[in-house]
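Here the complex is missing a single protein chain, while all its other protein chains stay put.
On to chain A.
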Amino acid sequence: MRELPALGPNRKLKLPKQAEQTLDNGLTVIAIRRSAVPLVELRLRVPFGRAPLARAMLLSQTLFSGTSTMSTTDIAAGLQTVGGALDAGHDPDRLLISGNALVTGLDRMLEILAGVLTDATYPTDEVATEREVLVDHLQVAQQQPAHLVRVALLKRMYGRHPYAVQTPEPGQVKGVRPGQLRALHADRVRPDGATLVIVGDLPPERAIEAAAKALDGWTGLARDAVVPPVPPLETGPLVLVDRPGSVQSSLRIALPGLPRQHPDHAALQLANLVFGGYFSSRWTENIREDKGYTYGPHSGIEHSVAGSALIASAEVATEVTGPALLETRYELGRLASLPVEAEELEQARRYALGSLQLGISTQAGLATHAAEYAGYGLRLDYLAEHAAKLAAATREDVFTAAQQYLAPARAVTVVLGDAAAVEGQLAALTEVQRA
């Protein structure tokens, strides 16, 4: 009676009904039916590679602050009338507009979106307000270790590549004028090459029709947004960033990643899970559950259009910074030198397959995945192919991927912490260079 029930095999992935159409203006519309609740989720991905950073970030904050016929509160109130909201965010690859509303409000939400896309005015007083807010946020971020170590890591990984700097300096934001936002909008916020994803409780054809009708006035060619491929990681001394008095050290390790389409991607994903990709991983067992050096380490593959990387992160107590690095390198080395156990591979495989199922079980999850994949020229059917590869990967495949990509010899390491307290500990293990 009290015995553990036998685990059956994971079920095959089932994908929902979808439709796709590229409109005359170059906008690709993907519509997916998921009738769980009477809502609709919307994602609009506009390529934004190589856009000037401070302007692009402020544009994402002020896109909804007014048109020639609507004030910022008119826009907010109009969306609220259909229970909705729209937001914009920016990264080095794209501008992403996300929102949701009652499904009966889809037409109204699209109408407001179209108004903003074709007629955003970036009013001077609203831009001034949002600029102040953004500068405040950036200044707060500059006091936070997670942000500071991220800045140092990107610089170390990417050198002169556009990905090397992903947040502007507060001073750069202060200098942005509304006219520059209008010019950037005219230049880059264009349907050509953009993807609109609509997921909700309505037939896909009806969603596409609504989008085509609302957005046919949005026109124009986009400027080339292609980001050059990222350079390979160059190994070298550990970079130590001083944060005097820090009670914890932020440890970051970058390793080569693989794009989603790569034949070894599934095997690398499994190797990463066994290493540090979820709670039941070797790294967590070691430095949290066994040694108590940290609250929670995590590693994951980060995808960008121009390249992928595997990044391992842990906040560790200052006095055990050296020992934590030692254990981390040990766990990476163990994976690169010895095959994983059959049972831990099965566990990681079931977790990966289950996460796929959970990830697309909601409207919001489906919309986010579909928009993300579209940025890489992929569609949801990629999930089925990926699931098959996860199911088929053998211990040898995972070992081969780990040997190649998780080898500590290939790691780029950055530590932010109280240098006076941690430099000696780290220098006992590897060459250290102050940032």
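Worth a mention:
Note that in this section a residue touches a chain if its C-beta (ideal position, glycine included) is under 8 Å from a C-beta of that chain, and two chains touch if they have at least 3 such contacts; residues count from 1.
Methods note: contacts and distances are computed from a predicted model.
Among the names given as "Xanthine dehydrogenase molybdopterin binding subunit", "NADH-quinone oxidoreductase", "Zinc protease" or "Sarcosine oxidase, gamma subunit family", UniProt records the absent chain under the name "Zinc protease". Interface note: of A:142, A:235, A:337 or A:361, the residue touching the hidden chain in the full complex is A:361.
Considering A:133, A:221 or A:388, the position touching the chain not shown turns out to be A:133 (whole complex).
Contacts to the hidden chain, counted on chain A, fall at residues 1-5, 7-11, 14, 34-39, 72-73, 76-77, 79-85, 100-105, 129, 132-133, 136, 140, 278-280, 285, 289, 295, 346-348, 350-355, 357-358, 360-364.
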